[in-house]
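Note that this complex is displayed minus one protein chain, with the remaining chains in position.
As written, the chains take the letters A, B, C and D, and residue 1 is the first residue of each chain.
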Amino acid sequence: MSAEHDHHSEAHGHHEQSFVQKYVFSVDHKVIGIQYTISALFFLLFGFCLMMMMRWQLAYPGEALPLIGTWFSEANMPGGVMVPEFYNQLGAMHGTIMVFMGVVPLAVGGFGNYVLPLQIGAPDMAFPKLNMASFWVFLPGGVIMLASFFVEGGAAQSGWTSYAPLANIAPAGQTWWLVGMIFLITSSLLGSINFIVTTVQLRAEGLSYFRLPFFVWAQFVTSFLLLLAFPPLEAAGILQLMDRVAGTSFFLPAGLVITGQPLEVAGGGSPLLWQHLFWFLAHPEVYVLILPAMGIVSEIVANNTRRPLWGYRTLVYSVIFLGFMSFIVWAHHMFMTGMGTAMSTFFQATTMIISIPSVIILTALALSFHGGSIRFNTPMLFALTFIPMFAIGGLTGLPLGLTAADLHLHDTYYVIGHFHYVVAPGTVFALLAGIYYWFPKVTGRKMSEGLGKIHFWLSLIGMNVVFMPMFSIGMAGVSRRLYDQTQYAYGAQVQELTIIGSYGAWLLGVAQIFFIINLIKSIRGGEKVESDNPWQATTLEWATPTPPPHGNFTEVPKVYRDPYEYSVPGAKSDFTPQFSEEG
Amino acid sequence: MQQEVYGYWLPLNVSAHGEVIDQLINVLHVFMLALFVGWGVFFIHCLIRYRSGANPTATYDPIKAKLSKYVEIFVVVFEAFLLVGLSMPVWSQFKADLPAESEAVEIHVMAEQFAWNVHYPGADGVFGRKAPQFVTPENLLGLDPDDTNGKDDFNSINNLHVPVNRPILIRLTSKDVIHSFKVPVLRLTQDAIPGQEIPFWFEATKTGGFDIACAQLCGLGHYRMRGQLNIQTQADFEAWLAEQVEEEDDGGFAF
Amino acid sequence: MIKQTIRVLGALGLGLALVSDVVAGGGIAGTVTFTDGPQKRRTLKLAADPVCASKHTEAVKSEALLVGEGNAMQNVFVYVSKGLEGKTFDVPAEPAVLDQQGCLYAPRVMGVMAGQKIKILNNDGTLHNVHPKPKINKEFNLAMPKFMKVKEVSLDKPEVMIPVKCDVHPWMSGHIGVLTHPYHSVTGSVGTYNLADLPAGSYTLTAWHEVFGSKSQDVTVSDGGSVTADFAFALADLKKK
Amino acid sequence: MAESAEEIRHHIAVYKKVGLALAALTVVTVAASYLHIDSVAMTVTIALFIASIKGALVACYFMHLIDERAIIYWVLIITAVFFLVLMFVPLLSEADSVGI
Partner (left out) sequence: MDEIPYDVKPHPVTGVYNAKLGIWLFLASEVMLFGALFSSYVLLRVGADTWPHGYDLLNVQLATLNTAVLIGSSVTVVMAWASLKLNDLSKAKVWLWLTVVLAGVFLVVKAFEYGAKFEHHISPATDNFYATYFTITGLHGLHVIGGIIAFLVLLIRGDKMWQDDSEHFTNRVECCGLYWHFVDLVWIFLFPTLYLL
């Protein structure tokens, strides 16, 4: 399980590492982090493109997709016009890719892998080989998912939630989806074990739990969520796979009649069982997405306000409480499945309770600005925008968490608006902030501020133009996942808003071009950083050489103080790093 | 006509229970807006007041924030009020207090890919037994041909006729996958789960024709699974019933 | 275009040369009747889709059992079910056409050869989804939104009959019979069918109706001769099915 | 964990006893199932009670949980809580369903 044996041989043959060992099957957490980041960014872009195609169909239903419409097969887009099956594939895969192949691998696999060992002063992850295995299980999982577009009948098309029985009777792409998911889940499990052990065992001397940077705390709690919430989905995946391949009926009740023909199965299964197992993961999953984002934002906010985070301990307790509560709110996704009063009251109550730590975290972050000396660089812009965007996402969760309001809003665009505010302008902005923030440590160069600011402002406008109208569309009653909402009178009524939203989405697409240009340009020709600590930050990752070598630290790091000692009265500079002896 | 029913916010409400829901949604949004604006003003104030140009040295000590504590306590109390005062009464009325079968108009709705089969009991007021093995293109509900109660039953597809101002008790099932019966003007969503029969009820307060939508992805025709809710006066409803019963056959063969 | 015509003609010529003995064969013709006369027909609930309802001016009745004058039975699929084993026949280059008119299939019953193209039309201006439920062939579920007016498919294995459904309009029901030979026919409003140019030999002839099931009889065809084979269905067949 | 040889020998003696106890309990479980008690609840309780004893023996002695470090206990306590949630909440939801 551990790699000590190889470490001996590596110590001798340090310079003779082949290209493959160094960049492909690397055991170095930094290389693995970069591998995760690059593949996750690629998947994010792919998922984003699926969304942009969907937005065309939503805005102009039944009209041929301009320019690229003819690239697709006759089965998917005859004459450049999307068919409903293909629309459903795009929808299901957009969700799956963004959540399981984009955001989580970027937030946990990318940032977690690269930053966490550096921030706790460790030479590497606790199990480097396991870390490598985690990536090389993730990638095939991703490839299987993408490849499923080319199997007969196309990719999974039952939504990212893959509700049974629809998913049970869906074409072969669903089987690929399940197999891909099992790979992705396994990868996450391996990663989370590694993260927890690393955090518990490999902290530098003096780095007690309450001196950990908030980002490490967020990753630590996230890892527990992944570790304990993912296995039930894996079990559910196995059961659905059995249903599809071995003819069992775990999720199929007796007496189903599919298009006029009785389904020949034994029956006796429960469609709601799938929902329970799925949401047992998928609700904690929301916090898997949001917690690392909060961690990144906290780092950047502390650094750029030049003062300690307000209420560090409160933040830590809140994040632990959030993680715990996230396990017992899941059935608020199932209020409309015929749930009685007792359970719905329980889940409403837990849902209301879980909003409280979120409010506390937001308040603490906002109070951190008071009395600061705020620098508005690109990472900071993205990070501070996270806060109001997440606030909108969080607040709009309230009506959905109350069953009475949910009676009207359930499964409408209001839901889409709500969780996209949490995930897209929320989490994704935080992740972009993280890329801008840690880029100098990885490459030794800064990203262009000019391009960064264009990227930021266009993204901010684009995001809000896409998602803000969704609240109105949802309030009007339009269901989600509709291929053509103008079929309904109330959908036709708000069609203009959908069209506006689509232009917002394409603007958002244009904004990302600046980001891609910035990334490529800055890797080769960005402004070189003069010091190892260009942001004048306090946490341990800035104590390493730039970029950090194998083994990370040139000397064994030692920690003397709390993580965010900025503007300490009487100190000689406005930041006193954790690793600095004097101060 | 449509302009008045549907707009950019909550559509017209035609249900008895919808008023409280609208009230909850509106109160909630005022609360959310107040919270967001108040908090946003503070946030933007901080950003401007404490920009590095205006405040070159940051304060190390945390500010004493009594107000934030009060705000947090207020949020907790208000959420408790929303939950206990507004949300739960509606829900328990909706789920626990089903109207007595004697006073309600009972209708069965059976969802399938991609249509709503509406089952009326016919002249005798008794529903015939349904079972999946009897489903044919001519017998979409799967009525048991041997059950005499079902002889005068009739069904309509995608057309739900109900009388105004009377409790309507619907028993919802699905033949194949999960669907969701949604009528925005009734402030109503209810999943149809195959293998389960779920009762729910509403009382319409205005006459008119409104859309029924499917709110749960059910396949390629999900977006087209549209039904029509016809809320009629008692007299019109009875006339419609009589017309349907007449059209049904008299027990002989029909193809 | 010309090239294609030449190719088709060439193929036809080749085909004729190969099965030239067929040309000299005989024919089977006959009438299918329903002895109990016209029956009551259910009214279809076309109101379910306003687009469908708008295509018709009066109430639409079910076409499951159409009995015309002289008890002529329509939509019976008559085909050679035995006796042609081992022979191969050319697949017609012309596609068979299945139209969707006013939310009804036209024709309601049709026969094709395995591999023959089937052109599905949709001029209704609403979503149809063509969903055959075969047991042997590959199932497909084809959404035809209102903008998709034509779609070509084919069924590759012989199978009698494949029910076709439209999931959006539950009353829509059609049947396709897939055979390895061209000797099949569907009775029209006068209840007659005609199978021409059969090679001489003994065959089993089967008549299939969607409600009343199948009936078979043996016939012997001689060169140049023509045989008559009539079928009769009755309400009593309902029980036997 | 630098246990002395003496302690290890003591462990081994315990392992053998536990192994025998497990074998004996297996016989008891099977025997109990032949009683065919009418009450379903009773049958389930007995079967799971014996299984729990066996599981506890394996966990405590073979897996050394009886004297393990605090960190391991923490991990297991958290897991046990969520395990119970996973076992019972779906069941309670199903019981509280208005559907038939």
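The criterion applied here is as follows: a residue touches a chain if its C-beta (ideal position, glycine included) is under 8 Å from a C-beta of that chain, and two chains touch if they have at least 3 such contacts.
Since the model is a prediction, treat every value here as computed from it, not as a measurement.
Peer 1: Among the chains present in the display, which ones are touched by the chain that isn't there?
Peer 2: Looking at the entire complex, the absent chain's contacts are A, D.
Peer 1: Check each of A:L212, A:L228, A:A293 or A:L451 against the chain that is not shown and name the one that touches it.
Peer 2: A:L228
Peer 1: Touching the hidden chain in the full complex, which residues of subunit A are there? Just list them.
Peer 2: 1-5, 7, 10-11, 122-124, 126-128, 130, 189, 192-194, 196-197, 200-202, 227-232, 234-236, 238-239, 242, 246-250, 265-270, 273, 276-277, 280, 550-556
Peer 1: Provide the residue numbers of subunit D that touch the chain removed from this figure.
Peer 2: Contact residues on subunit D toward the absent chain are 1, 3, 5, 8-9, 11-12, 15-16, 18-19, 22-23, 26, 29-30, 32-33, 43-44, 47-48, 50-51, 54-55, 58-59, 62-63, 69-72, 75-76, 78-79, 82-83, 86-87, 90-91, 94.
The rule we apply is simple: only the chains that are shown with their structure count from here on.
Peer 1: If you tally contacting C-beta pairs, which comes out ahead, A-C or A-B? Let me know.
Peer 2: More C-beta contacts join the chains of A-B.
Peer 1: So which stretches of subunit C touch two or more other chains?
Peer 2: Within subunit C, the residues that touch at least two other chains are 127, 141, 143, 165, 167, 170.
Peer 1: Please list all residues of subunit A that touch 2 or more other chains.
Peer 2: Residues 83-85, 259-260, 270, 272, 337-341, 483-484 of subunit A each touch two or more of the other chains.
Peer 1: Give every residue of subunit B touching subunit D within the complex, in rising order.
Peer 2: Going by the criterion above, the answer is residues 95, 193, 196-200.
Peer 1: Help me check something: in the complex, which residues belonging to subunit C touch subunit A?
Peer 2: 127, 131, 133, 141, 143, 145-148, 151, 163, 165, 167, 170
Peer 1: Going by the contact rule at the top, pick out the subunit D residues touching subunit B in the complex.
Peer 2: The touching residues are 97-100.
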